[in-house]
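Removed from the display is one protein chain of the complex; every other protein chain stays in position.
We call the chains A and B, going by the order they appear; numbering starts again at 1 in every chain.
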Amino acid sequence: MRYDAVIVGGGLAGLTAGISLQKAGKKTAIVSTGQNALYFFSGCFESIQEPTPEILSLFSEAGVRVHYTPGVRLMPMGTFKESALALDDVSLFPAPDFGKKVLIINFMAYHDFFSSFLAQGLEKQGMECRIRFLNLGDLAQPELGPNQMRAVQIARKLDDVWEKVVQEVRVLLKDEDTVVLPQVFGLNDASIPERIRQGIPARVVFAGTLPPSVPGIRTQNLLKKRYEVLGGTYLLGDRVTGAHVYEDVVQNVVTKQLDRHYLEADHFILASGSFFSKGLSSNPFKIYEPLFELDMDYDTDRNTWYDPTFANHQPYLGFGVKTDAEFHPSRHGVPVKNLYVIGSILGETHPELGSGAGLAIRSALQVTQLITGKP
Amino acid sequence: MQYQEYTQSENNFEECTKCTVCTAYCPVMQVNPLYPGPKQAGPDGERLRLRDPGFFDEALKYCLNCKRCEVVCPSEVRVADIIQAARIKFENKPPKLRDTMLANTDTMGKLARPFAPLVNFATRQPVTKVALDFTLAIDRHRTFPTYSAHGFEGWLKRRRKEQAAFQEQVAYYHGCYVNYNYPKLGKDLVKVLNAMGIGVQLLEDEKCCGIALISNQLIKKATKNARFNVEQLAKAVDKGLKVVTTSSTCTLTLQEEYPNLLGVDNSAVRDSLLMATRFIYEKLEQGATLPYRPDFHKRVAYHTPCHMQRLGWGVFSQRLLQMIPGIEFIPLEQTCCGMAGTYGFKKENYATSQAIGEPLFEQIRSVNPDVVACDCETCKWQIEMSTGYKVDNPISILADAIARTD
Partner (left out) sequence: MRVPDCSVDPFRLCAANMLDAKLHGGQVRLQTEVTGILREGNTVKGIRTHNRNTGADQEFYAPIVVNAGGVWGQELAQMAGIKVGMFPAKGSLLIFAHRVNNMVINRCRKPSNADILVPGDTVCIVGTTSSRIPLEECRNVAVTPDEVTLLITEGMKLAPRLASTRILRAYAGVRPLVSADDDPSGRNISRGIVCLDHEVRDGVKGLITITGGKLTSYRLMAEMATDLVCKKLGVDKACETAIHPLPGSEEGSYEEVAKKIWENPTTAQKVAAARMGSRVSRIRSTDRRDEALICECEQVTMGEINSAIDRLEASTLTDLRRRTRVGMGTCQGEFCACRAAGLLAKAHGCIEKERADIDYFLQERWKGNFPIGWGDTLREAEYTQWVYKHVLGI
């Protein structure tokens, strides 16, 4: 099959590139090995201090509700982190205006939302907290078994009965000015978090849980749908296993499932992610990019890959594929003319683009501009 | 000495990073609290089973083998295969009569055919269904597929000469469904391929692909069928023929389950095995044409069967349908229909099956298509029974959309 661009990797970077290219009239395909880091998305688009209209319309056109409020957000362990652009679910407020009295709501037998640590973290900062537990079995039948109490399964139930949660919280609410709920709302309906806010006479803050991330899955679904509605082909569960490169130009890529049915394109975008998704690989002696064997930026002395203190920044997280100003990588110093690299596989090689979501989105949009020739 | 040159552990289950994506997407997990989930049943459980076979969990029987866990795994862990392989190795329970009957599709087909009208009449009667419910625990709500009085093989054999006249030839692995229950699909395939100037021949012989035998732990028979089928496929491949199929599950079984679960080597034939939609699409991409009817209009919703999603070839069926002039094509969001072959017939699974399929049924109702397109026969039974909408294989829709060539 022939495309204008084939994108290796269907995470935030790949989807952003795919959506923007389709919007610009290009025919694209995305190949994705399973799900991606959006699955445990915190809801906050890191390192995007000032979103451009392009970034905002990317989300609004896909039905992803975001808001831009430079300030801080509440982390699940009771601390605050600077943020500016986040999903609707994630409240952002100017520090330190969080509240004085907090009612924290959790579900019985749900072990992935750390209400006591959240409370302790807030109390250390001078707030008064009260924790109350709701019984999910009272709200929705049939009751979930003890090992079905995961964010995504709870969210599926709550999609139907979230109004009951609002009622219960209203009954429990005393004189608190802030209510904290776990991020288990709005799996399929992005409007639910806002509707919950409207139903509770206090500031409502949704705090994260252990993966899966309900807002993350919702966002992934919305972006993928948007891509497909624009005419993109999302090949889920397939993996690019090889490429034919001739005279520094990628001719086509081979996938595991399509085997001899090569994917041909004018442009190829590598958005295969970091170690987690095997966009980068490692053995005791080296770190490398396994698909094209692209030149990398890292220190070959393994001892430099790690900081022995877990809490410190880990060097290996910053390793990435080397590219020029136009995101072209090289093999043995020779640039690959029609290959672009975007997203977390870049590591910290483009510090001006930020990290995480900021890196993914910015690099994807810039590459789209390069490919379409439009600003 | 260089050590660990490879980053991929040779033990696929060790690549699991415990992200739990598989568990979040498992259809059984959502409705059945007794199922531990793919991560636990698969890679977690494997470490325990390697320690001691006694840690094998009977609850693995609730796995549908839909392979959705494999499709969503970011680490390429073949979760469903790990679970099925564990069941094959450790689930040493002799299959019940019911399971043996459900799984032996060739035998049941051969027995039923001479009495097809009578059998079809009987299985429609509530009293029969209740009796089967009580005696064999086949759920009384379940609609049985009908048997055809005339097999597909006989029909094609009678046209051997005319098919041989075509310059290009292809072999067809039709599977037990087309032969015993629904020869029309086979006839539709012949119509479409003939319209492209391609003649269709049977394999010298074939048996049921064996997926039902595998699911019901009749491994010896499944392996026998597998070896037999690979031999027959090889005969066709040696003649330079490609072999096409119309069932996504048959294809997955022949391609993947044979080597991965049964240890049957199919490397000589694997590359020549293609779903018909892929085969036809690739031909059209290379310049072949089809005589589409100008008066064809249909609102078609495409459902990707789970095994098709795993094969990664749903894109071919979709593309093929989209190319038909006059088609209003609506891709449905991929979600399991809940039937999983013989799984949904069993009384103990019926409620789970229906609960799993409900989101799909709702989608179909809201789309309100003229027909649902789907490459899997058991999806067809499930959707027709649960929604009342007609389901056709993309090949049948394509056959309907082209002018008659005779």
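Things worth noting here:
Rule of thumb we're sticking to: contacts are C-beta pairs under 8 Å (C-beta built on N, C-alpha and C of every residue); 3 or more make two chains touch, one makes a residue touch a chain.
This is a predicted model, so every value here is computed, not measured.
Take chain B: the residues that touch the chain left off the picture are 1, 3-4, 6-11, 13-20, 36, 39-40, 43-48, 50-52, 54-57, 59, 75. The chain not shown here touches chain A at positions 37, 40, 42, 46, 75-77, 79, 81, 108-109, 111-112, 114, 116-117, 119-121, 124, 145-147, 149, 208, 210-211, 213, 274-276, 278, 281-284, 302-303, 305-306, 308-311, 314, 316-317, 356.
One rule holds for everything that comes next: only the chains that are shown with their structure count from here on.
Averaged C-alpha coordinates give centres for chain A and chain B that are 34 Å from one another.
By the touch criterion given at the top, residues 1, 33-36, 39-40, 144-145, 147-148, 150, 152-153, 156, 211-212, 217, 225, 228, 233, 235-239, 255-261, 276-278, 281-284 of chain A touch chain B in their complex. The part of chain B that touches chain A in the complex is made up of residues 3-7, 17, 19-21, 23-25, 29-30, 33-34, 36-37, 70-76, 271, 278, 282, 285, 309-313, 315, 331, 333-334.
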